[in-house]
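Every protein chain but one is kept in place in this view of the complex.
Here is chain A:
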Amino acid sequence: MNQGNQDKRKQRDYEDEDSEEEEIEQPINVHNKGDMEEEINLDFVFLDPNQKQFHSIKSFINGYLEGISFKSSELANIICDQVELGTMVGQEDEDNVFGFTTILNIGEIKSNAIGEILHYVDTKSQQYNKQHQQLQHIFQTPKKIGLFINERILNLAPQLVPILHNQLKEDINWLQKENPSNSLTNLDYLLVITKCFKDNDQQKQTQKKSTSDLNDLIFQKFEDYVFLEKSVVSFRFLSEGSKQTQQVSDYMKTDQEGQICYRLIYLIQLKDYLAQIVNIEKYVQQ
């Protein structure tokens, strides 16, 4: 029954979105030999999670869980099954996904992958987090924490990003109206695991974890900078990655300019996250 209602909701949403947000035209300039700029218009669509997208989601999750867990199939499955909350951006009639955002309730979902993620966060927090006590205190109520997964291909048009986050906001609002007993409506905190970089010439200063050098960090996803400002707990450490991928992705660690890769973990209150989405839009408009 629930499924039927949800499908109707998505249909209605598409009709609403059709007019404004579902399709975004991205004029892209391409230089060809004749030195004339050609504009190519691309249409992106925003979709609900769907089993057909499993393989794309799994590739993103492989990168997300690098060094944390090997159970990417399990996590990808959970994300694709959670139709009520989560948005994917792709193209019409294609199962390839260019990016997605979703929130998973840590306390509710029984999964080895999530267990391993939490274990990883706990271990790293003990080693690197000054606010470890606070984190442990928050983790005592796992049902109030959502794992926020926000992955996309690196060069995805930034105009799409605020829409992805806004969709999450709308999904939560809809859930609160339609199904207030759903565990995803009562979240207090969001747990975010992400990556950031720093220039190598400042290596001597990297041992200090003060937030004053926030501006020296280069973020893979710009919205992390916006959310980090409002986070309650945050810490970062050198990203190890798994041994095998190290050879392949060494460019991630030290590229030509010499950048070091850090793993960044932070907790942000849900209401702060929702409030900060507006600020992301300001970034994009610049």
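Just so it is clear, contacts are C-beta pairs under 8 Å (C-beta built on N, C-alpha and C of every residue); 3 or more make two chains touch, one makes a residue touch a chain; residues count from 1.
Quick note on the criterion: contacts and distances are computed from a predicted model.
> UniProt names the one chain left off this complex as which of "Myotubularin-related protein 9", "N-acetylgalactosaminide beta-1,3-galactosyltransferase", "dolichyl-diphosphooligosaccharide--protein glycotransferase" or "Eukaryotic translation initiation factor 6"?
Answer from the UniProt record of the missing subunit chain: "Eukaryotic translation initiation factor 6".
> Can you tell me which of A:Ser73, A:Gln91, A:Gln159 or A:Ser183 touches the chain that was removed from the display?
A:Ser73
> From the list A:His55, A:Lys143 or A:Lys169, which touches the chain that is not on show?
In the complete complex, the chain left out is touched by residue A:His55.
> Identify the residues of chain A touching the omitted chain, counting contacts across the whole complex.
54-55, 62, 70, 72-73, 242-244
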